Each structure stands twice: as structure tokens, then as C-alpha cells.
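One protein chain omitted, others in place.
A, B and C label the chains in the order they appear, each numbered from 1.
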Amino acid sequence: MIINHPILGPRDSQEFTYLGDAALIDRPDWQAEDAADQFHDYLYLRDNPAGAHRELWFHEQGDRSWLVVTRNTVTHEILNVELARDAARARGRSK
Amino acid sequence: MTDAVINTGAMAFRADGSNGARKGVQVNRLDGGLINGARKLGFSFDGKRYEGHEGDTLASALLANGVRLMGRSFKYHRPRGPLTSGSEEPNALVELRSGGRQEPNTRATVAELYDGLEANSQNRWPSLQHDFMAINDRFSNFLTAGFYYKTFMWPAAFWEKLYEPIIRKAAGLGSISFEDDPDAYDKGFLHCDLLVIGAGPTGLMAALTAGRAGAQVIIADEDFLLGGRLNAETFGIGDLAGSAWVEQAQAELVSMPNVRVMPRTTIIGAFDHGIYGAVERTADHVLAPEAGKPRQILWRIYSKRAMLAAGATERPIAFENNDRPGVMLAGAVRAYANRWAVTPDQTVAVFTNNDDGHRTAADLIAKGVKVTAVVDTRADAPAVEGAELFAGAQVIDTKGRLGLEWARVRLANGTTRDVPCGALAVSGGWNPNVHLTCHQRGRPAWREDIAAFVPAGDLPQNLSVAGAANGDFSTAAALRTGAEGAIAALSELGIEAKAGDLPKAEDAPVNVTPFWYVKEGKGRAWLDQQNDVTVKDVKLAHQENFRSVEHLKRYTTLGMATDQGKTSNMGGLAVMAELAGKQIPEVGTTMFRPPYTPVSFGVMAGRSVGEEFRPTRKTPSHKWAEEQGAEFVEVGQWLRAQWFPKSGETHWRQSVDREVLQTRNSVGICDVTTLGKIDVQGKDAAAFLNKLYANAFAKLAVGKVRYGLMLREDGIAYDDGTAARFAEDHFVVTTTTANAVLVYRNMEFARQCLFPDMDVQLISTTEAWAQFAVAGPNSRKLLQKVVDSEFDISNEAFPFMGCGEVTVAGGCRARLFRISFSGELAYEIAVPTRYGDAMIRKLMEAGEEFGAVPYGTEALGVMRIEKGHAAGNELNGTTSALNLGMGRMVSKKKDCIGNTLSEREGMNREDALKLVGFKPVDSSATVYAGAHLMNADGEVSAATDQGYITSAAYSPVLESSIGIGFLKNGDARKGEVIRAVNPLEGHETQVEVVSAHFVDPEGERLRG
Amino acid sequence: MRYSGLKVIKEALTGHKGWRPTWRDPEPKKSYDVVIIGGGGHGLATAYYLAKNHGITNVAVIEKGWIGGGNVGRNTTIIRSNYLLDGNEPFYELSLKLWEGLEQDFNYNAMVSQRGILNLVHTDAQRDAARRRGNAMILNGSDAELLDTNGVRAMYPFLNFNNARFPIKGGLLHRRGGTVRHDAVAWGYARGADLRGVDIIQNCEVTGFKIENGKCLGVETTKGFIGANKVASCVAGSSSRVMEKAGMRLPIESHVLQAFVSEGLKPVLDGVITFGAGHFYCSQSDKGGLVFGGDLDMYNSYAQRGNLPVVEDVMEGGMALIPSLGRVRMLRSWGGIMDMSMDGSPYIDKTHVDGLYFNGGWCYGGFKATPASGWCYAHLLATDTPHKVATEYRLDRFRKGRMIDEKGQGAQPNLH
Partner (left out) sequence: MGKFDNHGLKAVTPLGGFEPRVDAFTGLLIREVSDCALASLAARQGDEDVLQSAAKSFLGGSLPEAAAWNEHGDFAAWWMGPDLWMVSAPHDEHELLAAALKEAVGDAGSVVEQTDGWCRLDMEGSRCFDVLERLCNANVRAGKPGDATRTSMEHLGVFLLCREPGQRYSIIGPRSSAASLHHALVTAVNAVI
């Protein structure tokens, strides 16, 4: 596979390490009332779609950026790639 | 691409029509052809010596020498000759070469002849002519499709003891030598705008069009001669003979620096996003590769656009005894005649359902071969000049024990005629080579007018198909679609290519009347020649409800042969369709998966073999350790010294005991460079580490080191190490050797994905520093001799868990940490790696007066077990901080990765496993890591399992074997005697539960 | 009809006219006691054991395509009972015991062949882990032997003992492990279930569940609504897609695993060998092909195909282990969808919907589990209590912190 890195352009997916669903960015608040449930759902449950899937790839043999890649799990077509840091901020994560 | 490598040797004799040297024992050699009659090549088959010519394949040379019998079939061991002239060959499989180079199942039809070639037939005993296993053929009525599912079940034990060993011995095709392959293989990467797959008229025209437009082009063909069918046919292009046009096109392509021409290169698979796998056979056409040069190269081709111009494969017609040596595809017979100047026999008959078969007859007649009949299933078959035509007729049987002698023909009027022939050229029409279009699950569609599947549906991204591969069978269509395809592909890349004038070429329509198998006769008609699948087998599968194409293939093994069904699938589908009263596409399509043709293990492994399987990481003291005669052990990719034997020591335990005792009594030195070191800086560095470690880090003072435990988000401990604070905004974190990469990755995840606004910068410095542990009561004294005197490293000035920058050996920059894994007064000292070799020598020299010893990973392991320090065996991915006895370290006052989920009920059971120590009641007994723990009394079973021992060692200090491990509710059971059972090796040891801290439990030594 | 050698001879002599369809192709009835979704190995085994063990024969197996067309039709055929953890080993030991009597039981030769599985050991830590595992196996009634280097060499002298990057220090041998002719398992169970009255309905896709007041009443299919007292999902790689129709999110990700077969060879490898230092395992089929595989492709996928890097990785492992394979050719590759669970262990459980049951999350270990999976799932469906060897396979185990994590990799499915 070729991942179109937002900074570096097309790079072979072999340079990357795959983590999984980009929802792993949305780490729950540890002080929430139902933190235990939220953490369970966060860590263990997956939409696992057959189709567009937002997922985390780490450019380990490259510039060490984490990327959020939107990829079709049926065709492997890559629909969008963004820096995970930007995606995380867009989802309201900070410190 | 100025260095495009191409063997143009074959071109030199393209026009060479001389045949003076060819006759003689090559009884079936004809005139003309694209072989070099002037260059004779000697070779052997089954020990018998023959001669062929440059440009021959093994099959063409054997045919020239009158040899039709080249193999035996899989199940019935029927005698077989070549069916084809290409890589789809199912019958003529041989063992090529010998010794470590012995190569089973090589298709004689594509094995390029070289001087000294050695080949042997396979799957026969004692000889190809007299094969004992041919007795199976007599019992074929019992050995029908799937018969083995219905029998061999009684008595139950007989399957493995009797039936299966016989079957296994009889099965298989070629054999390996069991010697290591002596050849090297390479891998590489290529990039292009347009990859053209296949160098027949379509591919050549596409490459010319794209090359002239200045695009980066790669054109690859599995054959050693470019041109595809043009080499096998007599019709010309423009004013030139087909092969002459090829020569001209090739010369132009080779002259273009932007075109890479790759003969002998098979595109094996279409992978995601335009990546193609290609195997280039660089030395299979010579006796042995040059030293250092590869036999084959696996290229990963990154293409922006690709065009499949792979042509088509002819399909046979099934009829009774259609598998005798001499029964061949008509296009193959034509190729042997026109390209290789060979006829399989002096008398040939033709059996066809389309016009293509007639070409074979015409070409053979033109070459002076006697064509005894053209049998055409079509009642309106066109006339043939020079041979008798039987229109509306069928071949219903053949005869000839080890080779075809005659064919029986049912004429249109119902009578039969026996036609003498040593070869029968059969054409059932052509199947486009759609294989690569299926590699990403694209499903071909049926085209009625040519009675074949063509590419359809979702093709691999950016792949187009042209020419015969797309069902456009004429040469003119090939040239046109090749050019048009290239133009279209390049225009998508913004490259303008021009069509130019296409040369004139034959443009015959496809005249085919589908005809798949002859229904007459009680005997067997072969569909899959290699696997011996017959029409009867398909009928039986239908009768037993194995009616989908997938069930059919699996039940009968149709299409599972080394040709991957290229010559058999369509026939099987057609028979099933007819039986089911369905159209062919309703029964199913056959999909193809990579590789297009089988690929060797060697080329897929490349240089990753033997000791080079994976890179080796060496420590800074490696060379010195080698000089000391150290034994090394693999720790991940690192090689670490395991122990340092001294003369007179005959057992590793002696060395290890000595290293431990001397370290504990005086001082020992160990290279600990392999531990991961990650530099963490930034305004939020402390807050960041507070998130990553289960224990608190925010308040660690500058100049101090703290032990830290990292949890996964699921609350399981996965790594531990230390973090040293060099400044308010600067830490150096250590990880275990095994987890260095993982911890660094996880830290980046936290930094970029979880806490993107924290000001933290990370970088690995593992390799930048050579780090040595100096441990033992004399470690300070030793270091005081090495650390420059302006640095006070006394206990007061440099206390336990201190860290700082110093210089050593008169000004060399160093980092000093007062940390201990051994439990002794200990330090770790780091210098820039380039000085590591000198540093170990310096340390040893300074330690001489104390009797300093180097110690390896074994002694390190003993000492950490004596101290009850967890390592990889304890941090095994299933243990929590609680299990490790560090439950209280997990801060409840802050958010850190893993703390929420570590509170789950199942991880906090009352009888949770706890890390404790074990000492054998009988001090001469041995404790084994991996033993399971059982109560003192009661049954030994899984149900009564109390835990397990994770690590064990002989402690020379305690003069006893000791272990640490996890015991249910272990910390409340100290003093209890239980059993450590190891039924695997027949041991059972009574052990006392003790603290895991065997040596210096109060930790006084490290603070001294 | 009973299969036997005599029957084969009789048919051979009478033109094979007597063979009947191995299973019928009935039209679906309006409703069943149990509807099993998924005509793979597990679904068919469940139907078989429902009928045989529990006398429940008013059962339909509904299959989207052709039975046996999923992972039971594409796997590396290995059976074994060499698990480490209490939650797993008794289950796999039951499975292996069922394999051992399976062919006589369902009267179909699936070529269960116990030629042994050898897991190679390269380091002391691996030997410690192998010892713990071997002991766990023995304590659970399975078999294990710990070999040293010479023991391995005696079995397979052609492995790389000369210049290996990761020298072989021994291995854990499980003699009762082996291989099975995978397709035959599906056909054998199908035949056995069909003979007992189970309806096997092919080319029938489930399009939805009918759930009213928290109770599942049946399934909507491409052949219409089929009512059921109990609906049992058993669809391996399609688990998430099917259960989504019942409103469930699962602790499952779908990944692709590739496997490979070489051209046919005269005998090379008698048993199964697993090379822990590289990602490679291999056996040789009765037909002569080397059947081998390695790691997942690592990314979520429903594509049923993989990519080149893993092919290379696997074959590098093969060459590193057996240097005489250099000239052997890989003939075919394929990719299956693995429903990877969050701890590498499966689920056999009720769901929050009354009458709806779930079996899945088999990762790439589903084939060997087929008999026990069917046995235990049938038990759960028939009795509404988990079978005693499958009590841990609960969907809520993560909520409770009771993971069954053989590999110790945590909640990252592609690492199991």
C-alpha cells in the first residue's frame, strides 16, 4: 500500500506501524462518573466497518508522525490522510 | 534509465535461417525459426545426452530430438508430454539441475536451454518409461474424485499408521535435495509512470507510444524473447515479418533512456495502489550465476499506471485419452514450428472448434510437415489447403502407449476414421490472461462472442487492459489498443502521447463455436491433466452436490495443479454448467490469486538468509568481549555477552557463579548499552512522564533518578526502567532492551495523539552512549580511579539514585547514574559510543587491583533474581502492578495510562497472583522456571494450579537453586511449603515460599 | 448412506451410480427451533452437535454463499491443543479429543493426521515459557515434550543449524497436534447434520434480525423471513457486520491473514513446525504441497487478500529456517478475514438480546476449534448455560478485567 503522507507525499506502508481505529485518540476523562465504562468501550469495542475506516498509522521508519488515515477496508482505497496531531486537536484534545 | 540491462543475444540470430548444423539426431528439427542454428548446446535428460541450440527451451530441444514423453501425471502416473509452449504447462515438469541447485517441477517449456543443462523426470519409479505407480491407472475406477473421503476410516489407527504414509509417499511431484541452495537472490525497487505487462504486439506498441512521449516506462515479459505470439506466428506487421518488427521495436525501446526493457521478468502479482511484484530471472539461463551475482531478483515496481498486455492462453478440448504425449495445444504446435523450428512429429493432425486451428495446419504444411487431418467441430468449417478436412467431426479417442500413434475421429456422417498422427494439435479457443485483474478480487465477465471471460468489474487501481488479454485477439487490435491504452493512461498523468501511424497487421475476426468436451466414449477425458481430473470426476461431483465452482475445485482438485488452472478451469466450468443446465457464468467464474506463476522461496527471501536474516546489533564492547572469548546470546537483534569463560572453566555455571560472586564480593562490569534510552525534553516533560508512568514523576528533583513502571491502557504492566532528571525540562528515560522500540512508539502516540498540546520533544539516544554497569562493593573505588578527580562521587556527594554529568579518563564527557539492578552498590557510566571500546578496557584496567570481572547476561539474570527484580519473564503481558507487588505504586491521584482499567474486579481478586520467591526445601534440588505451583497436598492438576515460576537460577550466594514467580495470594503465604511441579521433564520439588528479595532485602548495600 | 471402502468398491464396479448428494438443498421452512447464521465449519458443527447431542433437529444453517467457503475453506489446516491459559487449554483439549474420533463419528474421512507440532525455541526465556506452557498442557490432559537442540535435529536435520541468525535451542513438541483436510470438515459436518434432518440453505444472506421487546424472533433473509426460537450467529470474519444489524458493537476487529501453498513435492516435512524467531510455520499436505503462513497483514481489512511485504516476511522466515527451500516455489496465496478479538481468545455467549447468541472472535485459531466450538455452542443453545470448558468465553470479560491473553499483547487485536 501507498500512504500519501501529508508532509512527505506517497510513502510505502511498509515504513509504517499500524495501530488501529482512530477512535483511540478519544481517550476518556479519568474523572468521569462512568470512567470505567467509558474506558472499557474506548479500549475494547470497535465499529469495525466494512468500508471507510479512520485508523492510526505511525511512520516509524520515516518521520515518526502518527497519521490518521481514512481507508476503505474492502478495497483498501485511501480516501484521506492527516497528521494525527492535527486530528487530535480537532477533536478537542490538548494537554 | 541508461543502464537498462537486456540480453540482446537472442536478436543476433533472429534472422538466421541457416539450418546446416541442425539436422542429424534432431529428427524433428525444421527450417527457419528464431534459434541459433550455429550454436549447439549439449544437455541431458534422464542421463541421456542430447543436443539443441541457443534459443531452444528444454521442451523444444527434446521435441527436436524426437522425445515426446517428458513426465507423469500426479495420480494415475499417466505418461505425458508437453501440452503447451509456455509457463502454463501442466505436464512436462522436470527436476532441473542437481545438488543444492536441484529445482523440482520446472516447466520444460520455459526452461531456457544452456550448455550443460541437466534435467531429470520426476514422480516416477524406476524410470519414466516404466513407472511402477502407473498401476494406479488400472484402478482409476476406484480412485475417483473424493474417494478418499469415503474410506480409509477403519480401523481408526490405520489412517496415520498405514494409509496416510503410503499416500504421502506416493504423492507430490518433484523432490528437493535437502542441500542448502548455494545461489544468492536480490530484491530491488523500481518506479515508473507506466508499467507494461507483456511484450507482445500490444505491450510493445504501448511501450513505444509511451516511451516516445518521454514517460518513464517499464516493459516486462516472462519470456526471454520479446514479441509474444508474433514469434510464434507467420503473419507480418507492415512490410516486416512479425519477428523483424519486434526486433525493430525492441531496438527503439532499448535506445530510449526512459524505457527499461525487462525480458525474463514475470509480473507475479498486482498489489495495492499500483505496486507490482516482478521476478527477473537473471541467471536461470546459464549453468550457474557469476560469483556474487543473484540468480533471480524480486522487483517491487511502484507504477503510477499499469497496462496488462499479457495476451491469451489457449484451452484444450476434452476427449477420451486426450492426454497422450503428442496431444498438444494447436498454438503451441505452431509456436514450436515457427519459433523453434521443431515439429513434435512428422505427421500431425489438428482438432479445433475455431479458425485458429487452421493456422496450425497451414503453417505446418508450409514447413513440410504432413498434416493428416483437420478435424473441425464446426459443420461450416472453412476449407484447408493441403490437408483433409473433417467438418462437423470430433476426435473421440486416441491410441499409443508412451506417445500418440493415431486418433479416432467420429465424422459428421456418424462413421469413424482412425487418423495416424504422432501429434494432435488441439484448439478450443483462447482465454484472455485476466489473472492480474483478479488479484484484487476483480471478477471477470463472460463474453459470449469469443466464449471467454474478459476483465471486468473492479480492476486494480490504475490498471488498464489491452489486446488479447482484453479479448481483442487480432494483431491489428493489439497494436491499436496498446497505443490507445498508453495514451489514455499517460493523459491521466498529464503526459501527452501521440498515436502515430499504426502499421498494418492481420485483423481476422474470432470465429469460434464453443465446444468443450466430447461426450462420446466410456473412457476418461482429461480436464486437469496434471491432477488427473476427468469429465467423469466433474459428473460425480455434480451428482454429489459439489456444484459451485468452489466446491467443484475443492472436491475434484480441478485447477489446483501447478498451472493454477490455466489450462483446466474453463473446461471444468463448462462441463459443470452443462450438467447443471446453466450458463457458464452462472456456475461461477474462476478467480486467480497471486502469484501469476509460482515463485521461489529464494527470491522472496532475497538476502535475508542465514546470518543475514535480520540485522545484528553489536554493543560497544563487542570486540573486546570477543577477545575475552565471551559467549554471546541474541537479545532481540542485539548480541550480548552471556558469560566470559576463564581458562579451566568447563561448564558455563562455573563462569557465571564466579562472575556473580566476584561482583557481589568486589566489583563486576557489564555492558548495558542495549537498554533503550529516550531523551525527553520540553516545558511539559515532567507532566508528560507523569501520564506515562504509573507512579508519580512530577516532583522528581533535578539530579535524581527514579524507577518507573509503565502500564498499558488495560492496566497490565509492560515495561519498567528509570527516568533521570537532568534539568527541569530534561529527562532521560530508560526502557528494557526488548521494549525500546515499543516504548518510544507509545510515547510518540501519547505525545501526538493524546496530549498534542504538551510541549514535549522525544528522541532515542540508545546508540549514542556506551553504558556500563559497575556493580559491587568496590564499584565506587573503581570509578573514582576513572572519573576525573574534580567530580566528587562519594556517597554523600553522589547518593543512591543520583545522576550527573562528569568527565572520565582525563576529560572524556560521561554521564553517571547511581542505580542498581544487581542490588549492590552500583553505578552506570556512559560515554560517547566511540569511546566505549576504550572505556571497557579502561574500566577493566582500573579494576584490576579489585579483581574486577566482566559479567554477562547470565550473571545479570542471577543477580536480579536474587534481588527479586522483575524482568521480561515477569512482565509477560498478563501481569499487573498488583501481581508484581507494586500495586501501591499506581497513583490514584493522577491520570496515567492504565490506572482506570487496572481497577477492574478481575484484576483485583483476593487470590490474585503475587510475585514471591521460592527456595527448595532440599537445597540440592533444582527449581525450574516454567514449573507450576501446587499446594503441599492434594491432586496435581490444572484445577488445583496455584501459579507458576517465572525465573529461576542457581544462586552462588545462597548456594541454592532459587526462583521467583507468581503464586495465588502469594504474599500472605510466606513460609508455606508447596510443590513446584514440572511433569514435562518429570520433576517435582518441594519449595518454601519466601520473599522475592533473597539478597539484602533491606537494600542496605545499594545505599552504602 | 454409509461411506466405507466396500461401498467405494461396489460403486466403482457399478458405475458410481449410487452416490447421493452429500447434503440436500432444501427450501427454507417458515420457522425453526434454531437458525444458525453461517455455514462454515463452526456453524455446521453446531448444527451437527445440536442434532446429535441434544436431539434438536429442527435447525437451519443459513449460508450467504456456499458452505465451507469462508475460513474453513482457507486455512493452514492445523489442529493442536497446546495452549497456556486455564480459560483456553481445556477447551482446545476437548477439541483435539473430538478431532481424534471425528471421522468415525460423522463417517467422513477428513484425514485427521496427528504427525506432531514442534514450536521452536531460540532463547532461554522462550524455553522457560515453553516449559510453563508444556506443563499447563500436561496438567490439562494434553501432551508435550521439551526437546533440546539435538532432539530437534534428530527430527528435522535439514533445519538451519549451521549459520542461523537465531540458533535453534530446542522446541516444544506436541505429538497429538497435526493437520486435517480442511474442506472435508465442512462437508463431513454438513453431511452428518443433513442426515439428521438439519436444513442447509446456501446462497441465502441474512439481511436483518427481527427483534421485538428485547427478544429475537428470527431473521430477514434474501429468501424471506425465517422465524426461530433461537438465532445463533456464527459468521467468523463477518461478525461485526452481522451483529451490527442487531445493534451490537463487538470487541472485534477484522484483519487479513495470508497463507500459502507450494508446488507439490515429494515428502519434506512430516509434522508441523513453527519458527518463533521468524514469522513462519509450515506443514506438508498429503498431496505434497508445503502449506505455510506467518503474521497478519496488520491492518483492518475485509478484502480477503493481502500485500507483498507479508509474503516476503513469511518466505524470509522459511528460508532462514530451511535453507534448502530456495528453489521450491510458492504456488498460491490467499487471504482470509480473521475476526480478531481483543485478547486473542474467542466468544461463545448469549447476547443482550433474548434468543440471540454469538460465536466469534476466533482470530486465526478457529479451524482447530471447530469441533469444540460446535459442541459448546450447541450446548449453550440447547441448555442456555455455557459448557464447562467454555465458561470464560464471555463478551463481558473485558468489563470485568478477566482477559484470556495467551500472547500477553493487550487490547491490540492485530498482535494476537
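What we mean here is this: a residue touches a chain if its C-beta (ideal position, glycine included) is under 8 Å from a C-beta of that chain, and two chains touch if they have at least 3 such contacts.
Note that the coordinates shown come from a computational prediction; the quantities given were computed from them, not determined experimentally.
Within the full complex, the chain left out of the display is in contact with A, B. Touch with the chain that is not drawn comes from one residue among B:Ala499, B:Ile763 or B:Ala797, which is B:Ile763.
Annotation: of B:Pro832, B:Gly877, B:Pro983 or B:Pro1001, B:Pro832 touches the absent chain (contact as defined above). Screening B:Thr619, B:Thr722 or B:Ser820 for touch with the missing chain picks out B:Thr619.
On the side of chain B, the interface with the absent chain consists of residues 1, 3, 184, 186-191, 216, 292-294, 297, 300, 302, 607-608, 612, 614-619, 623, 637-638, 673, 679, 681-683, 729-730, 757-759, 761, 763-770, 807-813, 831-839, 842, using the contact rule stated above. Listed for chain A, the residues touching the missing chain in the whole complex are 7-8, 12, 14-15, 60-65, 83, 85.
The rule is short, and it goes like this: only the chains that are shown with their structure count from here on.
Note: centroid distance chain A to chain C, computed from Cα atoms, is 30 Å. With centres set at the average Cα position, the gap from chain A to chain B is 28 Å. Averaging Cα coordinates per chain places chain B and chain C 23 Å apart. Chain A has residues 1, 19, 40, 43, 75-76 in contact with two or more other chains. In chain B, the positions touching at least two other chains are 271-272, 275, 440, 713-714, 901, 904.
Looking at the complex, you find that chain C touches chain B at residues 3-5, 7-9, 12-13, 16, 19-25, 65-66, 68-69, 73, 86, 89-90, 101, 103-104, 107-115, 122-125, 127-136, 138-140, 144-146, 158, 160, 162-167, 181, 183-184, 187-188, 202, 262-268, 278, 284, 286-288, 303-305, 307-308, 311-312, 315-316, 318-320, 323-334, 397, 399-403, 405, 407-411. On chain A, the positions that touch chain C within their shared complex are 1, 13-14, 18-21, 37, 40-41, 43-50, 53, 55, 71, 73-76. Those residues of chain C that touch chain A in the complex are listed here as 240-241, 249-254, 298-303, 307, 309, 342, 398-399, 411-414.
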